Structure formats: structure tokens, C-alpha cells
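With one protein chain held back, the other chains of the complex are shown just where they sit.
After this line comes chain A, so read on.
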Amino acid sequence: MTLYIVRKLAFFLLAVFAASIAIFLLIRGAGGNVAAIILGKDATADAINALAQQYGLDRPMVVQYFDWIGNIFRGDLGRSFRTNEAVTDLVVSRLSISIPLCVSGLLLGLLIAIPAGTYSALNSDKPLGALITILSQVGIAVPVFWAGILLSLLFGVRLGWLPTGGWTNWSADFWGAVRSLVLPIISLGLILGASLTRYVRSAVLDVMNQDYVRTARATGMTRMEALLQVGLRNAALPIATVVGLQIAELIGGTVIIETVFSLPGLSRMILANVAAREVIVVQSTVMLIIIFVMFINLIVDLLYGVLDPRVRLAR
């Protein structure tokens, strides 16, 4: 297992390094003169040079790259050209919305998908099993924003139970913040749950047809025991992979739900800064997201090692 961990960690660091070069080259190299872009097309050459000097943009690319990477490791993600705010502060305040949104949405999705997928895999001939399959198809077809709008119409406008949008800070009004997140989390969870249900269903179907489940039954396990003790344990492997991919997709991919519910989350921040040509902000935030995604992949790989001895003990 130690060798496995070391190998996965080394791969993680290597991948982060490669990604940082790719991002730097894409944003700086392909983006043209950064100072000119920031100042707009009416700027004078003198002004452009002054700005370039001020931010060190006139130095060689290699120097700038290592400067940037070095600062990231020190927790300094740079500053916004326009507002001079520290990117770190911007990101942290946005993450205080995005992380609870994503994590709770995913948990809700799993909470729906694991029982629903398992049930429909084992009871496809019963009405409820068929209904689950149909609902999951519908859930996959429904765009998340539409689910969000419908939910906010019902619970926000018609019943008035929850806010239809907006955000108050955690520190200012904790329960207000919670209430603002409920509908986004439910919309995200329902849609995620629908697609995860299909993965769980097919994983359970596949596992329950394996010979070793029959062996478990032949040695005295009831259907339910074989499912819980042997089936789900083995089905956890493919499900972990899918969940890992979903987290990765979620962290920067909740822009639609954030827009529908007017939440100042990370995704909307990136979008706004791309539009505003905030090169440093975009570069650093994207880098952060990539590190996060790769970290999740690392966790999934390690989890795989824990779950599956064939992976852990492979030479």
C-alpha cells in the first residue's frame, strides 16, 4: 500500500506541475500583451509599459512563471488589476458558498441514488422499480436551471417558505445563509441523484450477477445479506469513480445554479473575471480548481486502493 500511495502522490505532483505550465502558457502566451489588454485599446504605449513594469509583466516568461508558482505555494494568489483585492480573499469568500453547495448537493444526490439505484436494480419487474428508472431518465433530461426555477417558483414564490435567491454572509446571518442554500442544494441534488441513480443501478446489476454473489448465496446468505455484505461492497468501486468525476465537475461547474439563485459562488466569479480580463485572477483561480480536481482524483485513487485489494497489491 505504501508503494501505491507514494506512486499516486508522485503522479499527483507531476500532474499539478504540468497543469500549471499549461495554464500559464495558455493564458499568458496565447493572450497577447497582458498590460495592453487590461488597459484597453485606447491606452498609450507609455501607460502600457508603466503597468507592465508595475506588475513585473516585462520580465521574461520563465521568471514570471516561477514567481507566480512560488507565490501560490506561499498562499499568495496575486491581486486583481482593477480592484487590487487579493485573489486569496476573493476565492475564500466564494468558496464559503461553493463548497457547502457542492458537498451537500452531492451528498443529497448520493442519498437519493444509492437506495433508489439499488432498489430499481433488484426490482425492475415491480412498478416502483420501473418508476425509479423513468424518474431518473426524466431527471437526466431536465436541465438543472429548469429544476431550480420550478423549485423556486413553488417554494419561493407560491409558498413563500424559502428565498428565491440572494445571499447573506455566514457571519451576518447564519440561518439566512442556510435558507439561501436550501433550494440550490435541492435542485443540484435532485439532478445529480438522477444521473447517479443510473450508475448505481448498473453497478449493482452487474455485481449481483457475478458468480461470487451466487457463492455467497450458496453458503447461506439471504438475498438481502448478499446484497449488503458482498454486493454493495463490490459495487462501491465503480461508484467511487463516478462520484470522484462528479465532484471535479461540480466545483467549477455550478455557474448555472449560482446564476439562477443569484449566489456569489466561485463559478460566477470566474465567469465575471474572464469577461473583465482579470488575467491574474482567472489564472490563479483556475489553477486552484485544477489542484482541487487532481486532489479529488488522488483521493479516489487512494480510496480505490482501500476498497480493492487487486489495485492495492498490484506491483
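Here, a residue touches a chain if its C-beta (ideal position, glycine included) is under 8 Å from a C-beta of that chain, and two chains touch if they have at least 3 such contacts; residues count from 1.
Convention: contacts and distances are computed from a predicted model.
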Exercise for the section: Select, from "Polysulfide reductase NrfD", "ABC transporter", "Secreted protein" or "Ger(X)C family spore germination protein", the UniProt-recorded name of the complex's unshown chain. Expected result: "ABC transporter"
Problem - Residue among A:Lys8, A:Arg179 or A:Arg217 that touches the chain left out of view - result: A:Arg217
Completion exercise
Missing-chain contact among A:Asp76, A:Asp206 or A:Asp308 belongs to A:Asp308
Problem - For chain A, residues in touch with the removed chain - result: 125, 210-212, 214-223, 225, 230, 233-234, 307-310, 313
